[in-house]
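Here the complex is missing one protein chain, while the rest keep their positions.
Moving on, here comes chain A:
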Amino acid sequence: MSESRTKRTHEVPQEPAEPQQQPRRTEMRVRPMGPIVPSTNVSGHALMCVIAIMSFLACLTLGGVSMVRATAQSWQSQISREITIQIKPDDNLDMEKALADARDLALTFSGATGGNIVDRAATARLLEPWLGEGLDLDELPVPRLVIITIDENNPPDFAAMRKALTEIIPQAFLDDHRTWVDRLVAMANTTAMIGTGVLVLVFSTMVLTVIFATRGALSGNRHIVEVLHFVGAEAGFVASEFQKHFLRISLKGAGAGGLLAALFFALAGYWQSRTLATPETDQATALFGTFTIGYGGYLGILAIMIVIAVLTTLTARLTVTRTIYEIDLIRSDPGRTDSYQS
């Protein structure tokens, strides 16, 4: 066989392949070139649905976990911003003076930013659920409270404050909410950990589902890979054709899933803001926090869409490259299964 190649044009054969035809009809128009990889087929649609569902679930999980984390942090932050001085009534104690002294003393400590004495009316309101309306505080030995707000990043020395208080007012008791804060921190950490675990599981499922669905969709196109390979297409060309096709599918699927999730959060937030101060909303807010995921959440949804698109495209590329490699393996090992063995 010769190395040299000569350029020539197709000449009209002496005996035409087709019988003599009558005078020619008008020249046929060629339709616009179709894509090498068919743009729509059943497996492509199925893959798009799988991607849309998985991205929707992943986005919901991401938004849900970030909401739970924000709520847990807000609980912890709210309770650790305040400490309470409780003063028990005593026969020899001028309660109003003791309350003022306790507040003034607490404010001398660095890290205490403000003090508020819970007045008699507010105290009665606090006890109202248990003791009913029209409570006369003089008839009951009810402790009174001073609420001190503190700088949570630079809290005062609680031990020193407690010591100073008991020296001046023996009936005073300082509650730094440490027990509650510790419990809330533990609960917040557990919640965040569970949320992160769920997120990891959903993401892993998403990754595996997308990979297997992509490979499944590609297996129906193996004959295209073979034909392209045998008409002289380089592996890079074949891979890039499939890559483009699967990128389109994944962008459509992930876009639909991500947009649905974003719409869900936007609608839930809108519903919550429209129904503020109703028992249902208060309950939902107490449990789940506010249904707003902020710019960070929407960026997260965008990131998930990008991750899915990259994942699908990469899987398509690797699978096509591997298919070509397998075709060449059959070449070097004829004992392997071969679809066109004679």
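Here, a residue touches a chain if its C-beta (ideal position, glycine included) is under 8 Å from a C-beta of that chain, and two chains touch if they have at least 3 such contacts; residues count from 1.
Heads up, the rule we're going with is that contacts and distances are computed from a predicted model.
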Name under which UniProt lists the unshown chain, selected from "Monovalent cation/H(+) antiporter subunit G", "RNA polymerase sigma factor", "Cell division ATP-binding protein FtsE" or "2-oxoglutarate ferredoxin oxidoreductase subunit beta": "Cell division ATP-binding protein FtsE"
Of A:L228, A:I249, A:I293 or A:V307, the residue in touch with the unshown chain: A:L228
Those residues of chain A which, in the complete complex, touch the missing chain: 1-3, 5-18, 25, 28-31, 33-34, 36, 38, 223-224, 226-235, 237-238, 327-328, 330-332, 334-335, 340-342
